[in-house]
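Up next is subunit A:
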Amino acid sequence: MTVLDVQDIAKSFTLHLRGGLTLPVVAGVSFEVAAGECVALGGPSGAGKSSILKMIYGNYRTDAGRILIDDGAAVIDVASASPREILALRATTLGYVSQFLRVIPRVAALDIVAEPLRARGIDTTEANARASAMLKRLNLPERLWHLPPATFSGGEQQRVNIARGFIADTRLLLLDEPTASLDGANRDAVIGLIRDKRAAGTALVGIFHDDEVRDAVADRTLDVRAFAAA
Partner candidate 1 sequence: MCEEPLLIAEGLTKFYGARLGCRDVSFTLHAGEVLAVVGESGSGKSTLLGLLSTELAPSAGHVRYSMRDGSLRDLAELSEPERRLLLRTDWGFVRQSPEAGLRMAVSAGANVGERLMAVGWRHYGNIRGAAADWLGRVEIAADRIDDSPKSFSGGMRQRLQIARNLVTAPRLVFMDEPTGGLDVSVQARLLDLIRSLVADLGLAVVIVTHDLAVARLLSHRIMVMKEGCVIEEGLTDQVLDDPQAAYTQLLVSSVLQS
Partner candidate 2 sequence: MSEAIATERTAYNFAYLDEQTKRAIRRAILKAIAIPGYQVPFASREMPMPRGWGTGGVQVTAAIIGPDDVLKVIDQGADDTTNAVAIRGFFTRVANVATTTRTVEATIIQTRHRVPETPLNADQILVYQVPIPEPLRFLEPRETETRKLHALADYGTMHVKLYEDIAHFGEIATTYAYPVTVDGRYVMDPSPIPKFDNPKLDDCPALQLFGAGREKRIYAVPPHTRVVSLDFEDHPFAPQRFTEPCALCGATGVFLDEVILDDRGGRMFVCSDTDFCNGRQAAGHRGRLAGNPIESGEGADV
């Protein structure tokens, strides 16, 4: 069953502050991802891998083409959806994990991780229990759980972010270098999380700089150089 159907999308940036200079990024991008499938985006830096992920998430606008996501009840085109539809999609169907945590002042790590569950109506006790299990799996020391992550190390913040990204059940999960700069043990933990998601039927699209991780989780790799814009 196809969860994500990308049809002929294109993206360029117009830099008005540089005299209207246009930077083409990608064009003619088309691929499908089925439930339970993990597709890796490959290619060198600057090829547009992150831009494709951000277009799928609705974070970047799409100049042309369609990005169809099946949320279980309807198929929504992210490229033309209203902000409200994209927010609803993110709240139920579409997840995104980057390596950077956007820290919210004064909110404890455990609450940051549990928040997507509470937003889905799961009561605080269960949400916290699942958040605790997730943080334990990612080897975040328990003494940090009730502290706001602003003072955490980069690696600790990254694991809080991964825990938050993986905790909820989404039909489609986008991964933007989730294992960058993680040590071996934590990298293996993330590989385990990705495999669990796949087994549960989640469709995944990811960027993995680490070939070992990619080989461990991806069903196939899509070389983004094929979509280089003219």
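Inclusion criterion for the candidates: all candidates are chains of the complex that A comes from, given by their letters.
The criterion applied here is as follows: a residue touches a chain if its C-beta (ideal position, glycine included) is under 8 Å from a C-beta of that chain, and two chains touch if they have at least 3 such contacts; residues count from 1.
Note that the coordinates shown come from a computational prediction; the quantities given were computed from them, not determined experimentally.
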Identify which of the numbered candidates 1 or 2 touches subunit A in this complex.
1
Over in the complex, which subunit A residues touch candidate 1? Could you list them?
13-17, 54, 58-61, 83-88, 104-107
